[in-house]
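Of the protein chains in this complex, one is absent; all others appear in place.
As written, the chain order gives the labels A, B and C, with residue 1 at the start of each chain.
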Amino acid sequence: MLKVKNLSVKYGEIQALHDINIELKKNEIVAIVGNNGAGKTSLINTITGIVQCYDGEIIFNNENITNLPTDKIVKYGIIQVPEGREIFSELTVEENLELGAYQRFKKEDKNKIFETLDEIYSLFPILKNRKNQIAGTLSGGEQQMLAIGRGLMAKPKIMLLDEPSLGLAPLIVEEVFNVIKRLREQEVSILIVEQNAYAALKNSDRAYIIETGKITMHDKSENLLNNEKIQEAFLGKRRK
Amino acid sequence: MKKFYITLLIIAVVVLLLSTLIKSSYFLLILNLIALNTIIVIGLNLLIGFAGQISLGHAAFYGIGAYSSAILTTFYNVNPWIAMLLAVFITGIIAYIIGIPTLKLKGHYLVMATLGLNIIFSIIIVQWEVFTGGPDGIAGIPYLQIGSFSFDSDKKILYLCWFFALLSLIVAYNLVHSRVGRALMALHNSEIAASCLGINVSKYKVKIFVLSAMLASIAGSLYAHYVTFISPETFGIMFSIKLIIMSIFGGMSTIWGALVGSGCLTIISELLNFVKDYSTIVLGLILVLVLMFIPQGVVGYITQLKINNEK
Amino acid sequence: MKNILQFILSGLTTGSIYALIAIGFSVIHNATGIVNIMQCEFITYGGMLTVTFYIFSKFPYFIAIPLSIICVSIMAGLFERVVIRNSKSKDIIILIFITIGASIFFKGLALLIWGSDPFMLPPFSGNQPIKIFNAVIIPQNLWVIGISIITVILLHLFFHKTITGKAMRAVANNKKAAQIVGININRIVFLSFVIGGFLGALAGIIIAPITTTSYDVGFMLGLKGFAAAILGGYGSMGGSIIGGILLGLLENLGAGLISSEYKDVIAFVVLILVIYVKPSGILGLAKVERV
Partner (left out) sequence: MLEIKNLKKSFGGIMAIAGVNFNIKQNTISAIIGPNGAGKTTLINLISGIYKCDSGKVIYKNKDITNLAPHKIVEKKIVRTFQNLQVFANMTVLENVMVGMHSITKYEFINCILHFPMVKKQDKSIKEKSMEILKFFNLEKKANFRASALPYGEQKKLELARALAANPELMLLDEPVAGLNLTEAKMISEILLKLKEDFNITILLIEHNMNIVMDLSEKIIVLHYGEKIAEGTPTEIQNNPLVIKAYLGGSCIA
């Protein structure tokens, strides 16, 4: 469904991503795990056209979507869900959700959008209770739910989640990942980028490990979860 | 370092040559205005280009210098040199008092505050007629004198104006290449990082503001004693805007940019007198095009070309 | 006491004009981060084009006014497309001075076209003063206040009830997030200039019957509008309204009660004192720098 081929990204003279190859199949949850600064967010931003790539290709359903502007990428149904702080903090919860469907307003009946809105509210009852509240006043976990809900409003085919666990307490992290798993029922393929290796590996089908802009490992998530090297890299535990 | 002083020497020689070749007092006037504008713009470059603090009110400091000189000499018969010195001092104190609260502001708020101060100044000199002569201004300001030598012609004052212009270039050069200059550039880049290296950011911002105001004041006094007549419209916000345009035009973060910017713009505005009715249109067009396509200014552009060639 | 009411009424009139102009500044600022000095020319051209259409082309007001507003909005949009978008530098200072350069250009053009004489537009409905308690008000003042209130309400509805309006607020609030949901930022910037042009032109037209209009009328009005926007908190619509009204009241009360020569001094001194105390304006939020 989505293929990233030999992707490289440079900021000025700094190379953020080297020769990245990843693939996301239909109905899959794939995780990309790596430390701060490893290039995870750059990867997502390049796919959604926020950052221009220097070399390589991004293919979606056999169409080349490399370096298209973000609003075009969104039209294809590829939606980024940024970490929870990137919501419209001064707008209400409902306005945030409506804006998630921004492009649908031009071509679809409003009622259809409100149907989606109701679906989102049933998926996240807490958002319904707070629909007229200013989004900036939500708790961290609620903001993350809002970001996911806003992404779903676009009726996406692919969602790219950037650090959904960022700054959240363990219990909330669990809740967020439960939601993510349920998204599969909505026929959405998911790419998660995470620093929280355990949460990501536990809740995905396959995973790529990214270190300083390079993919260093790729396997089924459960295999990686039991891999000693991973334990060392993310726990700092020395092998005996 | 040597290169700087050699260039300075060349400029001095060129100006001297021009002064002997040019007979028309109109052209001498232009040459003098270039020098005066250079003095103000070099201060602005230090403030805006190096320290990153914009001021849209420097015409007011130019005016405070001119009016202090004029009032002190015409009302109180103070010696012009002493008046000029007092004027610099007065301007410095005013700039200091204004600078402390004003430079806490950032971005558009700083622009608005400096602009507002300029407007307040303009209204006060128009309205406070007893002292300032109101809209008519002050006439009969005495010439500067050394012994019995009086700077009473365009040519004679030229030496004085250019002496101060070159001196202010040296001041700027020394400051930029010093501990203080580096600190100013640092706080322009990041105030937080600068303060975490021990730079007292607010103190430095105020001090550079005062210095640039004093330079404007010197130019103002020279202007008053040169044309011997001053009136309010010279010191309005339009002139403040023109000064910043000169600064951007030459290259804000360069020293030579001050000279090039004031040179080019002073000459351009005089040349535009030939197209009469079209002058403002052409000026606006030149500005828009220059800013759109060489936003780093003439000197900045040349430096960049040099760097690219080296690569 | 009688006079105070009179001053308040005229303060509200000029205040509404400042508020409209300030909103124009704020809308463009929110989309781009710049101070658009061309706003001054929008005001001038609004008034002067109406003069052209009404006095010279003999169109009735209900054609001349909308036509002028449309022309200025197109001019504003084109200015963004042709000049702002093609500027090599995105540095705020450079962009601001580009708008200053353009403003000088258009002012020169206006001088060429219309000359330097002021023009008087007739009031929208008669000149018979109306008595309110013991103050008198001319009908045009009511037109100004009324049209401003309606415009503000319409703008409020636009920003809160339409998806495009919400998208504009979204861009102002968080550019990156706006991009992520698929908003075309360039289109919003363009739109903000069109709205800026609309508001400037409208302000220039409705004030013209009171103050006359000429090729350079926009400069001082624009400056006051900018001051009002800063006073209220740059970028906030509520702030622009409060700032505008406050500035209008300050000026008129200052002129009436203290000294008409120093009315601008009083207004600007208060403005500066306010931002000294609250460096982001009355309704502005202080930003925390992140490191």
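Methods note: a contact is a pair of C-beta atoms (placed from the backbone, for glycine too) under 8 Å apart; a residue touches a chain by one contact, two chains touch by 3 or more.
This is a predicted model, so every value here is computed, not measured.
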Which of B:I22, B:L85, B:L160 or B:M185 touches the missing chain? It is B:M185
Which of B:L47, B:L144 or B:V171 touches the missing chain? It is B:V171
Per the whole complex, from B:L9, B:I82, B:I97 or B:A193 the residue touching the absent chain is B:A193
Chain B positions in touch with the non-displayed chain are 171, 174-175, 177-183, 185-186, 188-190, 192-201, 207, 211, 253
Where chain A meets the chain that is not shown, the residues are 12-14, 35-38, 140, 163, 165-167, 169-171, 173-174, 177, 195-199, 202-203, 211-213, 232-238
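Just so we're on the same page, only the chains that are shown with their structure count from here on.
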Output for shared partners of chain B and chain C reads none
Judged by C-alpha centres, the chain sitting nearest the middle of the protein is C
Note, CA centroid farthest from chain C's centroid sits on chain A
Per the C-alpha means, the centres of chain B and chain C lie apart by a whole-Å value of 32
Taking each chain's mean CA coordinate, chain A and chain C are separated, in whole Å, by 42
Touching chain A in the complex, chain C uses residues 163, 166-167, 169-170, 173-174, 176-184
Given the complex, residues on chain C that touch chain B span 29, 35, 83, 86-89, 91-94, 96-98, 100-109, 111-112, 223, 226-227, 230, 234, 261-262, 264-265, 268-269, 271-272, 275-276, 279-281, 289, 291
Note: in the complex, chain B contacts chain C through residues 48, 54, 101-102, 104-109, 111-113, 115-117, 119-120, 123-124, 127, 192-193, 241, 244-245, 248, 277-288, 291-296
